[in-house]
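With one protein chain removed, the remaining protein chains of the complex are shown where they sit.
Our next item is chain A:
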Amino acid sequence: MWEARIRHISFISQRTYSSNIGEVNNSFLPFIYNRNPRNLERLRIAPKPMGYALDDKPMNYWHRVVVVQSNKHVGAYIEHFSGKTVISASTKEWAIKQFLRSTSDTQAAATVGKVLAQRCLECGLLEVHSNYDMNLVSPKVSLLLKNIEEGGISLSEPEQFLPHRHWSREAKENPTQIYE
């Protein structure tokens, strides 16, 4: 349901620069349909679920990090609010396991954090939500999360941008007009 709302988006043309204009390329539609489902989340416009008051852990995120621990293994993955696992790293993988002495110690947790951060950067996720309180979680989990942060991933997501109303008191910048 959310997905459908995100995908039916449109951009309206407002202004055009005039210059030495050819006649070849100047027939374009007033609308562009950007079908990239992650685009609106990057622009902060996409609807973000608010969750429910009685939720154990609040469901207000686009992507969140989940740490999985067992007696033998440590792992972590990034989950979208629709329930899809986007990318994961775990000591169960041969690629990580073969370099570790133990698959469940602090070093394993740190390595999983680093690898997950690297994979997040590679798949274009720079900001993920974290439900974990660094002061309450076990040292292993906090080490994993710290390594994700050191790898260049921010563990907090920006707020959803609500459209500006011309009568409202706050002045807002339009996220589609902001470029890093």
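Just so it is clear, contacts are C-beta pairs under 8 Å (C-beta built on N, C-alpha and C of every residue); 3 or more make two chains touch, one makes a residue touch a chain; residues count from 1.
One rule holds for everything that comes next: contacts and distances are computed from a predicted model.
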item	value
Protein name, per the UniProt record, of whichever chain is missing from view ("Exosome complex component CSL4", "Large ribosomal subunit protein mL38", "Transcription factor bHLH79-like isoform X1" or "E2 ubiquitin-conjugating enzyme")	"Large ribosomal subunit protein mL38"
Absent-chain contact - pick from A:E93, A:E127 or A:E149	A:E93
Absent chain, residues of chain A that touch it	1, 9-22, 24-29, 31-40, 42-43, 45, 80, 84-88, 93-96, 98-102, 107, 110-111, 114-115, 118-119, 121-125, 163, 165-171, 174-177, 179
